[in-house]
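One chain of protein is taken out of this complex; the other chains stay put.
After this line comes subunit A, so read on.
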Amino acid sequence: MSSAVDDDLWSAVGDPTRRRMLDLLLAEGSGTATSLSAQLPVTRQAVAKHLAVLDRVGLVHATPSGRERVYRVDDAQLARAVAQLSAVGATWDARLRRIKRIAEAIERSRTQ
């Protein structure tokens, strides 16, 4: 079912705070633990930990800037995560669409 999904990548985006952080980074282009924590109901320390998780799976990259590290989203890795998550999320929807198509084809062939 989810065998094709990279477990670490999956876990990294499985957390709502981390998804919100990715969302903010996408919207603003870049961010630091300080700038992100100002917009989230979590401490700067917690944000830094979440950023480390995202960094480990390659979803964000950091560049040092003075005392802070500036984070940006990695385009390619994000595209990969999106593709995997969309595939898994769409499974029942896709199955139901196929069930509908098959049943309607049978119905048409029987009523002709």
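In this section, a contact is a pair of C-beta atoms (placed from the backbone, for glycine too) under 8 Å apart; a residue touches a chain by one contact, two chains touch by 3 or more; residues count from 1.
In the analysis below, contacts and distances are computed from a predicted model.
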> Can you tell which of "Heme exporter protein D", "Polyketide cyclase", "ATP-binding cassette domain-containing protein" or "Branched-chain amino acid ABC transporter permease" UniProt lists for the chain that's not drawn?
Replying inline: "Polyketide cyclase"
> For subunit A, which residues touch the unseen chain?
Replying inline: 1-3, 10-11, 13-16, 19-20, 22-23, 26-27, 75-76, 78-79, 82-83, 85-86, 88-89, 91-93, 95-100, 102-104, 106-107, 110
